[in-house]
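Of the protein chains in this complex, one is absent; all others appear in place.
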Amino acid sequence: MTASALLPESLRQDFPILAQHVHGDKPLVFLDNAASSQRPEAVIKAMVESYACDYANVHRGIHVLSERSTDAYELARSKVRAFLGAAYEHEIIFTSGTTAGINLVARSWGDANLRAGDEILLNLMEHHSNLVPWFQLAERTGAVVRHIPLTEDGRLDLYDLDEYLTPRTRIVAVTAVSNTLGTINPVRELARAAHDVGAVVLVDAAQSAPHLRTDVQELDVDFLALSGHKMCGPTGIGVLYGRAELLEAMPPMFGGGSMINRVYADRFTSADLPAKFEAGTPPIVGAIGLGAAIDYLEAIGLDRIHAHEQALVERAWEGLSQVEGIRLLGPRPELRAGLVSFVLDRPHAHDIAQLLDREGIAVRAGHHCTQPLHDHLGITASTRASFYLYNTVGEVDALIAAVRDVRDRFKPTGRKRRRA
Amino acid sequence: MTASALLPESLRQDFPILAQHVHGDKPLVFLDNAASSQRPEAVIKAMVESYACDYANVHRGIHVLSERSTDAYELARSKVRAFLGAAYEHEIIFTSGTTAGINLVARSWGDANLRAGDEILLNLMEHHSNLVPWFQLAERTGAVVRHIPLTEDGRLDLYDLDEYLTPRTRIVAVTAVSNTLGTINPVRELARAAHDVGAVVLVDAAQSAPHLRTDVQELDVDFLALSGHKMCGPTGIGVLYGRAELLEAMPPMFGGGSMINRVYADRFTSADLPAKFEAGTPPIVGAIGLGAAIDYLEAIGLDRIHAHEQALVERAWEGLSQVEGIRLLGPRPELRAGLVSFVLDRPHAHDIAQLLDREGIAVRAGHHCTQPLHDHLGITASTRASFYLYNTVGEVDALIAAVRDVRDRFKPTGRKRRRA
Amino acid sequence: MPSEEEIYQDHILDHYEDPFHRGKLPTATHAHEDKNPLCGDVVRIELQLDRDGRVSDAYFSGDGCVISQASASMLLEALVGKTVDEVKEFSAEDMLKLYGARLTPNRQKCCLLSWRVVQQALYSPVGA
Partner (left out) sequence: MPSEEEIYQDHILDHYEDPFHRGKLPTATHAHEDKNPLCGDVVRIELQLDRDGRVSDAYFSGDGCVISQASASMLLEALVGKTVDEVKEFSAEDMLKLYGARLTPNRQKCCLLSWRVVQQALYSPVGA
């Protein structure tokens, strides 16, 4: 670990929630960032200011507050465009989150384009949000779900890719970073191969957008979905990026205000992008908060954030791998983003999480919405520690020590139940 | 107007945004509440405290912050249940807004239950959000859209209801309060008639829930949708109420985290209510903010809020009806909620809104997402002033004076264009 | 408020009350109608293009705000007699300049409606 890769601990002061103690006197060690991150004062303030000074519904109002609110909402869209390297602002659709974005594509693009026998190419490390919508689509259309196999160490096995990716493949949906294994997937390579057979590519960027620089044009992907709450933004806001030609050809999904051009007594015509996919009052202040989060992340720099997490995950990997009875999931540190999942021979993940919590360390235990991956790995649950820009080496060391203590405590000791 | 019906002006101090001046020295007169309301300090504070003290993702976490966050999220659900008089908490589904709620019913219940030739009963005063989803459903299923006619003064004409409501009717979707006409519709009577022919009833409560007491059991409706942002709550949050038997029988719509029971490599089973319809990370802090908004509204009392608005709308109606060249839309004050829409012979609604804005008065101009109603009324746009608990008699008088001034300014004067 | 900020300037109100060529043009060779979906402003423009590629006459009809209606009047007054190529070169910016008063983006849409309709009308022969 190069100390120079680390971000200054002083930036923790930007995050009011981190200053607290839990269970009495335990400083909070928040390592549950893959589930949802915390947010800096600047993001909270942007939302408060919007509500307290500049709020009204957007788009349709001819008055000062509505104009300020509309400008702020559209400015957020332009920040997202720049953040993702998209060509046009109308390629940026505000949604309520990654799950909503993927479902939108599965319903709107999927129902319009898939026929019985067409193939959807997935893989077993995907989050339920990037599996279930495709299973539902397959059920509606008769399309077939196939999976790219995984390597022993939890990467996509692209060796025999052309067995899976064929002219029958209509879409490849893949996560840029696995929320359980930490694997960083070769999205660009996969997109090139998919386009070669005429398939479109959807990227689940829920775990990558907060941590790694994203450029949709460089990656050359067709759709990309992310969630604000995992990247220092508010809950209830997300983004779906889609290439303009694809979005333009897609039918609207939700019907309602804004997404229409003209409504008659029994039919309607659709608005242009991006309104076509933003029916109803959008999450206005959520979008403004996301814009502020992007400003915050960009000011630090995504590359520096990644390097920082890289340093932490290397140290965590190194330390945890020495705990007795542990199994670390996923590839070695250089190939992964800033999270690490593991199982101990004993106790169970939930017990680990509960005992870590008592030390003030927040981790996640369970299947992390990746049941098929857990089945594949032959386990029902794992414990996950996931890092973000505000985590420190000291916190990683506390995690390692606490995991070691838990394992020690549950070492078999020849206990006997009291017989009745 | 009985002065005793009015709420104290001091409650304006609860709303930080209202204290400002616009266009230099004009005190803000915010009369665009039907588009979106403002929120009290208490709601903003509830959200800030959540983000700054108690935030983590809900449900799946075994650590302090996740438990606090989960408790607060579920407490919000129980507040909504009580607010709506619903029997069970699992009948309360958090959505991103009214539009999302109606679309959910149209897709999930609609696709599962409607066949070609079935009828959907609507009416021309509905908001686009309660029209377009049904047009889309009709297109997908071959069902037929019919409309309850309107009376001259803009109420539902139920005289020949059995011509429209027949055993072929599968669903009646109706707004409790028209966002353009202000009409309060007889939901309970309609629900009884609908149930008599075996139809289900969906109520668009976007404009009623913020202003009138709602009791889904007393109204005996099957579905009811509302938006937080119109009732002192945050953007990006809404509620769909559904009767448990109906929700239980409906297939899930969005696929993803939380809504599953078990996910395999190519299929899944659904979770129980309410999770089945809450795929992905929900709008956690939005729900908490909505809970705080409900506390605020209940502390004042919905009946008092309605009486206050009633007093304001009577005065507005009285005053505006004396402006030359005006046409007021909708029924007389006793039959309406706290908003009033009108057209002047000149100028156009947008010009009125712009000139009122210069006086600091925020109103809405356009079709208010009710194009079919505007077509029916033979107009393309109207101007709408909509009141809420913080509006005052003085503001109503300012509105009336300003509208009179605008009309005066655009009175025909025999102007001549300079000839080239 | 400085005069250029005043969107209801006298010469604009003049066009609103006493518009140039409001009505129908029975001899129109080209025509188009469109609306501002958010506002409901509607403008129909009928053009008569003569053989040497000139706008020899033009009329508008429609309904909407002062800005959309006055701007239609101003635009037609400015375009009659111009060549088709000159009309094509007449940009959105030119239109906003012609209108004169400074407009917020929302109201610019009202002002540009008739300009959009004219540009489209050039490609919309009547009866085609």
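Note that the chains are named A, B and C in the order they appear, and that numbering of residues resets to 1 at the start of each chain.
In the analysis below, a contact is a pair of C-beta atoms (placed from the backbone, for glycine too) under 8 Å apart; a residue touches a chain by one contact, two chains touch by 3 or more.
Keep in mind it's a predicted model, so treat the numbers as computed, not measured.
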Tell me the shown chains the invisible chain touches, ordered by label.
A, B
If I consider the whole complex, including the chain that's not displayed, which of B:H21, B:R192 or B:R262 touches that chain?
B:R262
Of the residues A:P186, A:G301, A:G319 or A:P347, I need the one that contacts the missing chain.
A:P347
Hidden partner chain, touching residue among B:E67, B:E89, B:D266 or B:D375:
B:E67
Residue-wise, where is chain A in contact with the chain that is not depicted?
347-351, 354-355, 365-367, 371, 374, 380-381, 409-410, 412-418, 420
Residues of chain B (touch criterion as defined above) contacting the omitted chain
59-60, 62, 67, 70, 260-262, 271
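Heads up, the rule we're going with is that only the chains that are shown with their structure count from here on.
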From the Cα centroids, identify the chain that ends up most central relative to all protein Cα atoms.
B
Report, in whole Å, the distance between the mean C-alpha point of chain A and the mean C-alpha point of chain B.
32
Calculate how many whole Å lie between the centre of chain B and the centre of chain C, each centre taken as the average of the chain's C-alpha atoms.
37
Multi-partner residues of chain B (at least 2 other chains):
350, 354, 365-366, 371
If I count partner chains per residue in chain C, which residues reach a count of at least 2?
38, 107
